[in-house]
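Note that one protein chain of the assembly has been removed; the remaining protein chains are unaltered in position.
We call the chains A, B and C, going by the order they appear; numbering starts again at 1 in every chain.
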């Protein structure tokens, strides 16, 4: 279902060094880390406001923007998305263990 | 590679109505949309600061937190992650077409 | 020294109903609370990034932007700046008392 993010990650990496006049990603990377971090922050603010406004069409668009700029930021810092996903997997494993332990205590 | 997010989405949905004393997700959902949106904002701020500090271990952890809370927010509003990913696919299609059109013009 | 904020508050209130084509404040108020809150968020993000970049000229400009948009937001919600400052005074009083109490305990 969601190899979307893997493909998008590859696209972002491949456009990093494209002509800034033709590629939004290249333009953003050319502006540097501060600008990319700023865009991530702006998209997070817009996601919050769309959620609080209960505007789900806007929320879909802003969440997509937020994910996209998170991928650009990870690319800019050289942190692979797979590392972030592995961290989520690791935590879910821990949390499953914690739930099991809690249930064992109860029983 | 990244069915992590699909699995995590299912986990979050299944814990939504768990005992808040046993589940962080249930606790967050019980506090309501404002609190979930606030957490998303805080994680975005921490992601920005980790990136600007060039601390990639912190960035990995904060990006994981940001993704996690985005999934909780989408769940709270009933917006499927698949809808957000479909929006990203749609845009990438458009952007591919735009690049092709731009290249055709040049050629 | 800082009746700047009082004067700016009055200016913002007086421009609220101006011609949006002539006044930035009127334009922002016409767009509604979500847009004003969004601008506040964006200026906070830019303030964070200027601080983390140790760029004090940028920090001065962004802090000014943040204060300005906070005043516009308070005006949009009808919360007087004086009420916010009174809250700060009240807390400082409490904190002074807490410090005194802590010192008394030590002594």
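The criterion applied here is as follows: contacts are C-beta pairs under 8 Å (C-beta built on N, C-alpha and C of every residue); 3 or more make two chains touch, one makes a residue touch a chain.
Keep in mind the model is a prediction, meaning the values are calculated, not measured.
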Missing chain -> touching shown chains A, B, C
Note that chain B touches the chain not displayed via residues 34, 37-38, 41-42, 45-46, 48-49, 53
With the missing chain put back, which residues of chain C would touch it? List them for me.
1-8, 11, 22-24, 33-34, 36-38, 40-41, 44-45, 47-48, 51-52, 54, 56, 59-61, 63-64, 66-68, 70, 73-74, 76-79, 81-89, 91-92, 95, 99, 102
Which residues does chain A use to touch the chain missing from this display?
41, 45, 48-49, 52-53
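Note that in this section only the chains that are shown with their structure count from here on.
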CA centre of chain B versus CA centre of chain C: separation in Å?
30
With centres defined as the mean C-alpha position, give me the chain A-chain B separation in Å.
6
Expected list for chain B, residues touching two or more other chains, is 41, 45, 48, 52
